[in-house]
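Read the structure below first, then the notes.
Here the complex is missing a single protein chain, while all its other protein chains stay put.
Per-chain residue numbering starts at 1, and chain names A and B are given in the order in which the chains are listed.
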Amino acid sequence: MSGIVLGGIGFVFAIAFILLEVPVAVALGLVGLVGTGLIIGVQGAVTMGATTVWGSLTNYTLTMLPLFVLMGNLAAHSGLSARLYRSMSVLIGHRRGGLALATIGASAGFGMISGSSLATTATMARIALPEMKLAGYSAPLSAGSVAAGGTLGILIPPSTVLVIYAFIAEQSIKSLLLATAGPIVVAISLYCLAVWLPIRLGWANAPQRGRADNAERLEAIRELVPPVGIFALIMGGLYSGLFTANETAAIGATVVLLYGVVSRRLSLNGFARAAMDTALTCGALYLVLVAANIFNFFLALSGLPFSLTAMFSDILAYPLLVILLMLAIYLVLGTLMDSLAMLLLTVPLFVPIAQAANIDLIWFGIFAVMVVEMGLITPPVGMNLFVIKSTNPEIQMMDLWRGVTPFVVADLVRVFIIIAVPSIVTWLPYNAF
Amino acid sequence: REMRVSSHEPQQGFYSSKILQAWIDKINPKLSEGNQFKLYPGAILGAPPAQAELVKNGVADVALVVPTYTPGVFPLSGVVEVPGIASTSIVGTQILNTLADEGALEKEYGEYKIIALFTTPSYRFLMAGDGIRKPGDLKGMKLRTPSQFGSTLFGLLGASGVTIPAPQVYENLERGVVSGAVWVMDAYKTFRLDEVAPSITTVRFTAQPMAILMNKATYESLPEADRKVLDEMSGRTNAEWVASVVDAADASIEADFRSGGKAKFIELTDAEKAEWDAALAGAADAWVAAQSDAEAAAKALATARKIAGQ
């Protein structure tokens, strides 16, 4: 049997297993291991499995994940994030969809210290979801805004995905970072629209409250000081060059822990629960990451991704067609694959094609990050959705899928906007110096 | 069948495109139609330190292996890390291939079919700010280290080594976690280090061994005609071709940066060169002392020095 057929069959099996509610890690891992064994033999599969397990567990970039989850949990159990949200609800909760808008804004803010969408989502899921539930927001709207807000984590610098793109495509990191500015503005505006429109049309419930009195508002602003202060400390350290993105995670967790202890808002019990929650969440996430890498290896080996891209050679004279075809491929792959795996697989193949079609490679990097980002929230395999599901198991998958739909549409609109007006991406990097 | 060639570098990377793919393009037409090589770049088949194991166990049929990524497995190959030994890839490559011919590397590569044993060009100091001229300028500094022995070398200069994965070197230089790196020009270009480390001190400091290895069982399973083609396109002659490409690329990237004006090249006076030699005088002994088989290490070092003309 040819590898490509095997790859296709594996793909179908993975989807079937996931739909049969086999844990995602188990579905991807089993298909990946068995498929690899069929292609290169048992000894090969054993070696691949062992090196993949080791490589994933000791990956330095991934160390940010548990530490940001820990930071979020410590903040939540110190009441810090809850207070932040309560303050936000006092300040803008009386507006239409105020708390969901606050989720988008807070995700964007958190995205400025987190290079990972998963960490951003995991943190915001803990902070924002209970608050919106308490406020009576419909589950799809609140889950959707957290999942979509989380994708800002890799669009807003620091971004692991952008760094990896810069590496693979040999593009300037500085230019890529500058190129995100325009798209970030477009992204946040469209997400606000994606919150507001369904509420306006009556599809989602977002109870408006009465406007709080001035004393309450002043108190709310006072409560913003510790979280904003901690945030500013971390951001200041990051941007002044005191520490790296990876170190931010450790410092952030430590600073939040110190805040909890010093302010006496973190009880011993709260600390223990935050620690245990972090452990349980991260065990599950690492299992998925290990298995996704195994599955990705199998797909690459099967040659399926290669043959998916082989069709491009005849249409290089039409860049728009190339872009649209790539977008279509990304959307299909994005339904099922891990974002990083997808990027690693496609960029080496797409970049030469883009270059041959005279597409700007800084622009293409932002485009790739955006479509990869969409994969995080498109069902059935959307990692951000799984993160929300694992932190809040009571949320129904159907609600999640319904909730992200407006945001997926917003993402698509954003991609079409940068296709139509590429200078939104390219103006700043080419005119900054 | 399709034979998988694994590279931890992206497809556009220097070794992926200019060495492995170029070799594949040369050899495939000569092989029988049923046995063709295909490049799997971007660490698709496994992380950089896993490459040797992947090819040994047949996950990859051929792989680009960096021996210093797995300390203890390829000890004597590290002789080219000793400062001044491998001034260019050509010299380093002669050393490794002579050691291999003498059987000194049998324990290291005996389980593989060697396609090419070669070295990088020598590493220079790529520094943030105004750069350095003398070994004393490095005192107390932290530098990105290429390997375990690289850190030992920094220790001799009063500096310390920090291990940083290649794609994160830019960020760590930008944030001042390290003040510089020792590396080659192709990495300087690939990772845009001129933006954060514009000063290059042209001390020929150290070099790294490299190997393109083939799974032995795959080789032996091929028909005799294909094996003959492989024999012709592997070993010392092939390694010399690799080394010439590597050296030429290093020189051309250096020339681009020199004419581009973005990087500052610091040339040393003879007196300054002598200071470097003095500071690094203990490096060779330190390398021998770090090896478990000191006698074999001393012998390999003597061979290497003879070829290097020392």
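As a working rule, a residue touches a chain if its C-beta (ideal position, glycine included) is under 8 Å from a C-beta of that chain, and two chains touch if they have at least 3 such contacts.
Rule of thumb we're sticking to: contacts and distances are computed from a predicted model.
For the chain of the complex excluded from view, the name given in UniProt is "TRAP transporter small permease protein" [choices: "Succinate--CoA ligase [ADP-forming] subunit alpha", "TRAP transporter small permease protein", "Transmembrane transport protein" or "Pyrroloquinoline quinone biosynthesis protein D"].
Checked against the full complex, the one of A:Met124, A:Ala204, A:Ala284 or A:Met370 touching the unshown chain is A:Ala284.
Check B:Val177, B:Met214, B:Val246 or B:Ala284 against the missing chain and you find that the one touching it is B:Val177. In the complete complex, the residue from A:Leu6, A:Leu30 or A:Val161 that touches the missing chain is A:Leu30. From the options B:Ser32, B:Thr163, B:Thr237 or B:Ser252, the residue with contact to the chain not on display is B:Thr163.
For chain A, the residues touching the chain absent from view are 17-27, 29-30, 33, 45-47, 49-50, 53-54, 57-60, 62-63, 66-67, 70, 242-243, 246-247, 249-251, 253-254, 272-273, 275-288, 291, 380-381, 386-387, 389-394, 396-398.
Within the complete assembly, residues 49, 69-73, 75, 140, 142, 147-148, 160, 162-165, 177, 292 of chain B touch the chain that is not shown.
The rule we apply is simple: only the chains that are shown with their structure count from here on.
Residues 4, 10-12, 40-47, 50, 53-54, 57-59, 165-168, 170-172, 174-177, 189-192, 195 of chain B touch chain A in their complex.
Listing the residues of chain A that touch chain B in their complex gives 40-41, 43-44, 46-48, 51-52, 54-55, 60-61, 158, 163-164, 166-170, 172-174, 241-246, 296-297, 300-301, 344-345, 347-349, 351-352.
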